[in-house]
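Notes to accompany the following structure.
With one protein chain withheld, the remaining protein chains of the complex are depicted in position.
A, B and C are the chain letters, set down in written order, and residue numbers restart from 1 in every chain.
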Amino acid sequence: MEKVYSENYSGDELMAIEASRFIKSTDTVILGTGLPMVAAIFAQKTHAVGVNFVVESGSIDPILPFAPFTVADPIIGHMAVRTGSLREVLGCMVQRGLVDVGFLGGAEIDQFGNINSTCIGDPQSPKVRFPGSGGANCIASCVPKILIITEHEKRRFPAKVQFITSPGYIDGPDGRKKAGLKMAKPDIIVVTDLCVMQINPDTGRLELTKLMPGVTIDEVYKNTGFEPRLRGKMGEVELPTEAELKILREEVDPNHIYLKEFSKQPRT
Amino acid sequence: MEKVYSENYSGDELMAIEASRFIKSTDTVILGTGLPMVAAIFAQKTHAVGVNFVVESGSIDPILPFAPFTVADPIIGHMAVRTGSLREVLGCMVQRGLVDVGFLGGAEIDQFGNINSTCIGDPQSPKVRFPGSGGANCIASCVPKILIITEHEKRRFPAKVQFITSPGYIDGPDGRKKAGLKMAKPDIIVVTDLCVMQINPDTGRLELTKLMPGVTIDEVYKNTGFEPRLRGKMGEVELPTEAELKILREEVDPNHIYLKEFSKQPRT
Amino acid sequence: MSKVSKRVKVMSAQEAVENLVFHGAIIGMGGQNVTRCAVALAHEIIKQGKRDLTLTGCNLSIHMDLMVGAGLVKKCEFGLGGLGRFGATFQFRRAIEERRMEAEDYDHLTMVCRFLAGEMGIPFIPVRGLMGSDILKYQAPSTKKKFEIINNPWNQGEKVLLVPAMEPDVTIVHVQKADEIGNVLIQGIACHEPELIRASKTTIVSCEEIVPTRFFRTNSDSTTVPYHYIDAVVEQRFGAYPAATTGYYSFDADHINYYQQRSRAGGEEYKKYLNEYVYGCETFDDVLEKCGGVKRLNHLHREMLRLM
Partner (left out) sequence: MSKVSKRVKVMSAQEAVENLVFHGAIIGMGGQNVTRCAVALAHEIIKQGKRDLTLTGCNLSIHMDLMVGAGLVKKCEFGLGGLGRFGATFQFRRAIEERRMEAEDYDHLTMVCRFLAGEMGIPFIPVRGLMGSDILKYQAPSTKKKFEIINNPWNQGEKVLLVPAMEPDVTIVHVQKADEIGNVLIQGIACHEPELIRASKTTIVSCEEIVPTRFFRTNSDSTTVPYHYIDAVVEQRFGAYPAATTGYYSFDADHINYYQQRSRAGGEEYKKYLNEYVYGCETFDDVLEKCGGVKRLNHLHREMLRLM
């Protein structure tokens, strides 16, 4: 079937679709709330029909008719092959090394792929307190491929996060090894509304690998607190097809829990 | 109801009944195969109706219509409130400190209450190899009251076992503490066809506390590889009642798995 | 912990909290996000003013936020504090920002491993997380020793992180079914609760239904935890409201949003919420009545069944 590309999409929609492209049909993916859930379910409904999900609250390979509200929404156990416990998923699967892909997010992400979801300022009396790690630290520590979907704002991408909740490469290529992490060289991929950045395991730093359609390298640099190196010739993120958008909107998130209803305003 | 005592009983029968008398209605008891199973079920059917059983294979509070063949006999899960796993019973109950009474047995039991169920001779090429610990070591290590039912033979009661599979007081009153066992002063009670011996926590040694009906102290000493001190005025084990024997034979072990059918031969 | 375990343990929430919860206790928190939060039991603790509490669990959620908001909590020890898509737990957030409460951060895996060590009766356990994170760098003033790093005796040069067992004084959980002696069935995702319950010195369970013990004896493969770990059974339908209980009712997004508004506003607005929905209600049934009564509950029940 011929691909019919569409330009009628929102930034969030293309972020989810682009992130989904990093998921393979043979992967076991640990779900997170938000766009990660959208991306993972979209992958399963399109190019990665064999993918299976696990959820920290204990659900293993559920069949999710649409994106649930949270990872602890009762629907998360829908038609699972096993509704078990947090220990079974984070302990016997993630820590055991059975999970291929994890999603993370946070208030800050730095050039080493470190993530802060704990606080801004002194942890004892922070200026802003965030929720904390949840399952994120364990996923960051043990899973070989980490996907991060986030809006691209300068304050979200500092050179160094104020608090490492979930370690990326910490401070360089051997940062994880020095810290004692067994999974020393995970792949880290950041998908934003401006670009895609991927970790270079030899430098331990995020590199700019693709731009979102119509975005320039300059725009990325202007909105980033560090200067990601360019990896080769800059590619552009593939546009979504009409069929993809239809699935995303009508099947994955029909209740607009995560994606606002798309209206044809020109993107700004 | 008036107690009608009976002299028509076998040594095994009275051993089981006497052992059962150390079980209280509020106890959680971990079952073992053999006479321990008989003693525990008898207790539940007579004076300790509230007692509940757990079994290493994962069965928690089963209702045992009669004594099962082994602790891994499928009947062991009969009407249990939970049929779980070995970890749940030996880990989350015995090691956690929730079990009040445990039964042990072995090829050798010494004056410190140590038990050998591993081997005679060099462990690398033993003269006789026994099955090994099973759940016994963990019960010996963690349970506050240990019951041992065994035939009284000199070779079974050496001064020192050849191999400590399940620690009693090891080598004296502080033996367990020195070895690092948290449960430092368990009660250990040995019921044989000649007598009852109980540990004295101040000396770490078994003491003779009661004689089986008609047995003399001399007989005990002649058949024991060490000389248990006498605890106070020597008592005699209470005879079974006719009602007790009826329950034991008809309800607890009706298939004579553990108790030979009683015939009125004079005991030798 | 050797206790007379096989006895009838059914009592009111009021009795259970009076008997088992004490000032300064470490409270194990069942429930996560919007599922099976022990809200009815949390209300009762608030009404009885049990103070200086330490709350511990994985995802501390609305029931934690209520207790923090009522000023009863001196410390949280947890994986995450928040309400996901409904936003921050604002009482929690502010109490930390304003240094009125200590926060000891771990992550979900580490917390469940600490409960695992607790339920197994071992003093600590290794975990393959937290290394290289600032979670290890900071600890709350009152925490004595947050972790230890040792060399792996089986692989020299490999560093291994140890975390201490956590054995809460009193755990509060809400479940689908229990019997009068305390056998417990959790349906659907069980989160950290099997380990949490078994690790706790005492546990109060509230349930949607008290079923005969026969139910457990004929479904013994499914029992989540046997009665040995349970000290009080409180029958409270909709006891997790406004959170959900799998198979019984969905969460009430409207009420959670309403709570969040009040909580975000804080001050008098929040006090009014507590007065109206907690202190002002004699029983949890009164809370349910105030939140929309039968109509609302039936709606949430239908919402859940629609999903099954």
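The rule is short, and it goes like this: contacts are C-beta pairs under 8 Å (C-beta built on N, C-alpha and C of every residue); 3 or more make two chains touch, one makes a residue touch a chain.
Because the structure is predicted, anything quoted here is derived from the model rather than measured.
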Study note, to complete from the structure: Listed by label, the shown chains touching the absent chain are A, B, C
Check your understanding: Looking at B:3, B:155, B:182 or B:222, which makes contact with the chain not pictured?
Key -> B:182
Check your understanding: Thinking of the whole complex, not just what is shown, which of C:42, C:70, C:125 or C:240 touches the missing chain?
Key -> C:125
Study note, to complete from the structure: For chain C, residues touching the missing partner are 113, 117, 120-128, 144-145, 148, 150, 152-155, 158, 160, 162, 164, 187-188, 221-222
Revision key, fill the gap. Where chain B meets the left-out chain, the residues are 33-34, 55-59, 69-78, 83-87, 90-91, 94-95, 118-119, 123-138, 141-142, 163-167, 170, 175-176, 178-182, 257
Practice item. Please give every residue of chain A in contact with the chain that is not shown. Key: 26, 28, 50, 52, 60-61, 63, 77, 79-84, 87, 91-93, 95-98, 100, 142, 144
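Here is the rule we go by: only the chains that are shown with their structure count from here on.
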Point to revise | Chains in simultaneous contact with chain A and chain C | key: none
Check your understanding: Distance-wise, how many Å sit between the C-alpha centres of chain A and chain C, to the nearest whole number?
Key -> 28
Revision key, fill the gap. Taking each chain's centre as the mean of its CA atoms, chain B sits from chain C at a distance in Å of 41
Review point. Hey, what residues on chain A touch two or more of the other chains?
Key: none
